[in-house]
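All protein chains but one are shown at their positions in the complex.
Let's turn to chain A:
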Amino acid sequence: MIELQGLTKRYGDKTAVDRLTFTVRPGVVTGFLGPNGAGKSTTMRMLLGLDTPTSGDVRIDGRHYTQLSEPMKHIGALLDAKAIHGGRTAYNHLLCIAQSNRIPRRRVDEVLETVGLTAVAKKRSKGFSLGMGQRLGIAGALLGDPEILMFDEPVNGLDPEGIHWIRNLMKGLAAQGRTVFVSSHLMSEMALTAEHLIVIGRGRLLADTSMADFIEKNSRSFVRVRTPQRERFKDVAHAAGHTVVEAGDGAFEIQDGDCAKLGELAAQHQLVLHELSPQRASLEEAFMQLTAESVEYHAHGAVTPGAPVGAGAPQGAAAPGDQPGDQPAGQPQWGAQWAAKKPKNQKKGR
């Protein structure tokens, strides 16, 4: 178990990690999600006693990291694949770490086997690819057979087969009852591995929720309808038990609607439809919406206000480019908010 209590790290007047409080529990993979520069790596370094917190506290199984006499038997961490002396062979790299924690030599062979590096064990890690470096880092984390494992962006640099392997490894470790804490900046990756989710942005905690809840809350599906007979359609849909929401650009959004049924309903009442399209806000969008305000580095101009954004604005929507001052057609206006930074105007449009 990892417990953070008001953990804060400031560099000068810049706050990298801002009063983080959460608990990482055993038995599940906990995803630690945030855009680049959100403070994930800094948090992990404080957890390992590498960086000293400005204030607050972080404990591993109730103790500070520096109080652990053989820490690798409690927690194994992959911080980054580059934390390796390239002039040393993979075997010797692992051996010197193992010896410092009185881990038997045979574990070195075992973890090399686990990560599939036995064949290059006697090779200097300088020549390793990024993926091999990641595997060597993971081997180091596994050395002490710890109850807690922490991986910082473990899929970086891995090929598809390697990504598949690490996902299964993490799930397997969690299934054995271990605590698995893994950071990523990719929601899609987390959706496949994590059962619990901690989202941070600009060092602040944005969400601490189960993945199932997050998906349920954030990946809503709906049907967009555009019709010239607005009032009649509304009445008919209400009568049929649908909740109709005005999208703000003249279209309607029907939550959990079914295109076929809505089409038939419209035909029954002889209503003209200009658009009838299924929509689904992706998890990635939900994540970006959540962190939009806190994105540290973003490409200006990549998303301009008024441009169609993501799945929320499929073809068939009124081309927003024609009306520059107008809202984007789709539901997720995060992009607009993000670049324009005029949240008040955004709300007026709804």
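One rule holds in what follows: a residue touches a chain if its C-beta (ideal position, glycine included) is under 8 Å from a C-beta of that chain, and two chains touch if they have at least 3 such contacts; residues count from 1.
The rule we apply is simple: contacts and distances are computed from a predicted model.
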item: Hidden chain of the complex, named as in its UniProt record, picked from "NADH-quinone oxidoreductase subunit K", "Glycine cleavage system H protein", "Electron transport complex protein RnfA" or "ABC transporter permease"; value: "ABC transporter permease"
item: Touch criterion as defined above, residue of A:R59, A:R88 or A:H269 at the omitted chain; value: A:R88
item: Touching residue (missing chain; options A:L50, A:A212 or A:A267); value: A:L50
item: Chain A residues that touch the omitted chain in the full complex; value: 45, 48-52, 65-66, 68-72, 77, 79-80, 82-89, 92-93, 95-102, 140
